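Missing here: one protein chain of the complex. Every other protein chain is in place.
Labels A, B and C are assigned to the chains in the order they are written; within every chain, residues are numbered from 1.
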Amino acid sequence: MFDALFSAPAVVEATDGRAWVRAMLDVEAALARAVAAVGLAPPAAADAIVAACGTDLVDPDELGRAAVASATPVVPLVAALRAAVPADAAAYVHLGATSQDVVDTAMMLVTGRALAPIDADLAACAARLGALAGEHRDTPQQGRTLGQQAEPTTFGAVCAGWLSAVDDARAGLARTRRTVQLGGAVGTLSAYGGHGSRVAQLVAEDLGLAPSPPWHTDRGRVAELAAALGVTAGALAKMALDVILLAQTEIGEVSEGEGGASSAMPHKRNPARAVLVTACAHRAPGLVGTVLAAMPQELQRAAGRWQSEWPTLTDLLRLVGGAAAHSRAMLAGLRVDPARMAANLRRTP
Amino acid sequence: MFDALFSAPAVVEATDGRAWVRAMLDVEAALARAVAAVGLAPPAAADAIVAACGTDLVDPDELGRAAVASATPVVPLVAALRAAVPADAAAYVHLGATSQDVVDTAMMLVTGRALAPIDADLAACAARLGALAGEHRDTPQQGRTLGQQAEPTTFGAVCAGWLSAVDDARAGLARTRRTVQLGGAVGTLSAYGGHGSRVAQLVAEDLGLAPSPPWHTDRGRVAELAAALGVTAGALAKMALDVILLAQTEIGEVSEGEGGASSAMPHKRNPARAVLVTACAHRAPGLVGTVLAAMPQELQRAAGRWQSEWPTLTDLLRLVGGAAAHSRAMLAGLRVDPARMAANLRRTP
Amino acid sequence: MFDALFSAPAVVEATDGRAWVRAMLDVEAALARAVAAVGLAPPAAADAIVAACGTDLVDPDELGRAAVASATPVVPLVAALRAAVPADAAAYVHLGATSQDVVDTAMMLVTGRALAPIDADLAACAARLGALAGEHRDTPQQGRTLGQQAEPTTFGAVCAGWLSAVDDARAGLARTRRTVQLGGAVGTLSAYGGHGSRVAQLVAEDLGLAPSPPWHTDRGRVAELAAALGVTAGALAKMALDVILLAQTEIGEVSEGEGGASSAMPHKRNPARAVLVTACAHRAPGLVGTVLAAMPQELQRAAGRWQSEWPTLTDLLRLVGGAAAHSRAMLAGLRVDPARMAANLRRTP
Partner (left out) sequence: MFDALFSAPAVVEATDGRAWVRAMLDVEAALARAVAAVGLAPPAAADAIVAACGTDLVDPDELGRAAVASATPVVPLVAALRAAVPADAAAYVHLGATSQDVVDTAMMLVTGRALAPIDADLAACAARLGALAGEHRDTPQQGRTLGQQAEPTTFGAVCAGWLSAVDDARAGLARTRRTVQLGGAVGTLSAYGGHGSRVAQLVAEDLGLAPSPPWHTDRGRVAELAAALGVTAGALAKMALDVILLAQTEIGEVSEGEGGASSAMPHKRNPARAVLVTACAHRAPGLVGTVLAAMPQELQRAAGRWQSEWPTLTDLLRLVGGAAAHSRAMLAGLRVDPARMAANLRRTP
């Protein structure tokens, strides 16, 4: 129920259990191709592994239950994969990798796949805001500071300000690093002989990620990603807050076209989308703090903080997805009332 | 997938979409009985409403999608309920209540239903800790401060300390207020004539909640509940951290009976349950902060912060449920090595 | 500069460096009296220690600098104390205690001393709210939900709601446990022979704290204290938010008597106190999250998380002190405009 209210269908689909399993299988497939390419696995074994990875190998919830014993879904996933390929290919499954290699690389894939629809919604917001800024370049509106009428501005200037924040948020998301993770047990790529860097590079290319040395307990890039999502949520929440304030009965300068119904008061037209944006965005700062607080990870692999990143980042993507989709709908249906703006300007402060 | 890893089945079941819909229908049923009891609705209408509330009236995900337009699931829920009862009963559905009355009271029901299995797991932890404290009352163990060997203590004393924190956490959860919410549109109970307080009291009794004046934008009790859950998470995380530290290869004084497998290193026995407890608990403080930050809610009903409470409290219950269940399993299988404790005591610091 | 804006003088004075040093010396004095009372120290030694503790023994900033080497201010404080007493008394300074005993007990003293002026401000708020609730019991006011005019309520009911939240917050603060900490190096009270519990009890009585077994790494009571402060901040922030909303130019139902000036717009009357309350309270949830996240403390003494509690709790006390003092001033000068309330009620929603 809450996913429908506080996220967007495309982002839920890109981040649910099936999507995580798909991403982990994509990583195992890319790894199989890479180790075959450098001669560490027979091509036939790699083909068999890739084929098995192309199927709905495991049920996500069952995988979750099976993962409890080891605290990682990769242990039962690899077991299922080994059972699904011919015996002589089984030894080449997950070759030289550690659980974290698969989960971290999958997390980067999931992130990229979720950011696509998020950015599409943000782009639509930006386009609409650009149109509104142009349309209302000369629509006078009272500026308000600390809730008090101050000096006039224009509604076009307000929209341009919102647009600038959305543009910055998109640029911030675009700057985040989505890199492959491949290091083996303790980050030394020990199982690949001299081929470690090459295997990592091939996996990265295969999956469309940037190459990187192992970053098992160097979580800056995850924290930066969370922060960029948090900044995006904040930019959208500022716009929603302004819509809520401007839509107050006593101000009435904008309203939501669809207008939310009330169960007790049929005459009301609530700023429902702005409320949903606010509800989504309000949850982001705490989640960003959780990811930042997870940065101190022990030695070569963390005992708990790393594992907390998976669902937290998933939630952040979903909530920002919800905030972006609801913002898009809010802006698409936004009704602007220049006459009311003019009337409010004439009131003595 | 993540629910299976980071929660407990009974708590997921008590907090999922179906459980929320069930709780909201329970509230509507209790309300129908109460307004009939004070003579504001015909008994037959109440009976029809109660009967309809007893069915699986709506699909939770569909309800969520239908709720987007109004930013509240109660609008489509009430519509479905009105459609499901005879025409002359429809007017008595949701009589005098506002959406928030239903959601807040449902949130209290969901909380109570989720706390039951959580407390059962905490009680099992406490029982096991009591047994361990007694069993190891005289098992000497090195005390360690800032990671350095300090002076001897006993493992029984360590377990007694863990137990004390679990007991305190349970007491804190037991102190939280679970009250009915019934105020109508703006908290004045205006639709019930002079019967408002009585209706609210009847609904509370029916649902096993405490009576209360309306608290639409007085969220202290929700914040206190979140905080008590956060304290519980912290108490369990402290125990898990100690298990992880004592299970380090070089210390080796305890280990998890089941022992988590590794995908790269079959010889390892990881403290998998302690890792999962840590991962669950690490997420709690940010969520508690989110609920606290949601306290400033506007005038008679909030535009976003209130709505953020529903999923946040749900997540908190699930994560504390996961931490409690994994702690129980961790303690049930805990292996204690008094010989290793003695050997470590003899090492020169 | 910021202390003056975002705290209250009495709370700053109760929580600054001098106050912390004073509290730590009070603990050392109480400990000296207690060990003498059970016969572990000569009365003359105790007298000398108590006398030295009564002086401004050390400069707080110098103590801070000297504390860096050991990461605890107690090491240089005890050194200074030993140097300040006769040679035959020096051995009885800090007898059987560990640094954490002194800092934790001092933290409880500082908390109690800061809560006194905070509660006085809260009590003044409550008194003023009670008067307003009575005075405006029949003053009609538009109720507003999601920013939209809904149904009428009264300003008295609004004030009664604010009062209820303040009362609950005070009750929550009053429920927090302020206990002595005395455990020695690893919590075993090993240095006192069979007198440990008695010494701890005497120190507690001397300082007006509750007795308790050692709680070096059982931080639930600190987290509960932080949470109660966070709930208080939230209750005050809700009231300030409502004042800001009701004081908007277009609503104008209340205003701050003093009215904040603007550097750019001399005609404005800003809700300055409500803004300061909001600014103080906004910082509380993150700080509460920090204290909760500090709960997992290692074995017999934490390596960093415990130390983070000292300044965080100090900040929480100061910010809640600021929020309470500014709320009191805001309410004392609040101007209520029943005519404007009536006029707004007549507007078509």
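The working rule: a residue touches a chain if its C-beta (ideal position, glycine included) is under 8 Å from a C-beta of that chain, and two chains touch if they have at least 3 such contacts.
Keep in mind the model is a prediction, meaning the values are calculated, not measured.
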Return the single residue from A:13, A:119, A:205 or A:224 that touches the missing chain. A:224
Contact residue for the chain not shown (choose from C:65, C:175 or C:335): C:65
Touching the absent chain when the full complex is considered, from B:3, B:16, B:151 or B:337: B:151
Had the left-out chain been drawn, it would touch subunit C at residues 1-6, 17, 20-21, 60-61, 63-65, 67-75, 78, 94, 97-99, 102, 184-185, 240, 244, 258, 260-265, 270-283, 285-287, 289-290, 293-294, 303-305, 307-308, 310-312, 314-315, 326
Can you list, in ascending order, the subunit B residues touching the missing chain? 144-151, 244-245, 247-251, 260, 262, 264-265, 267-271, 275, 286, 289, 293, 344, 347, 349
Contacts of subunit A with the absent chain, listed as residue ranges: 71, 98, 143-147, 150-153, 157-158, 161, 164-165, 168-169, 172, 184-188, 190, 213, 215, 217-221, 223-224, 227, 230-231, 233-235, 237-238, 240-242, 245-246, 278, 281-282, 284-286, 288-290, 292-293, 295-303
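Here is the rule we use: only the chains that are shown with their structure count from here on.
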So, what's the distance in Å between the C-alpha centres of subunit B and subunit A? 26
Subunit B: positions in contact with at least two other chains: 71, 98, 184-185, 240, 278, 281-282, 285-286, 289-290, 293, 303
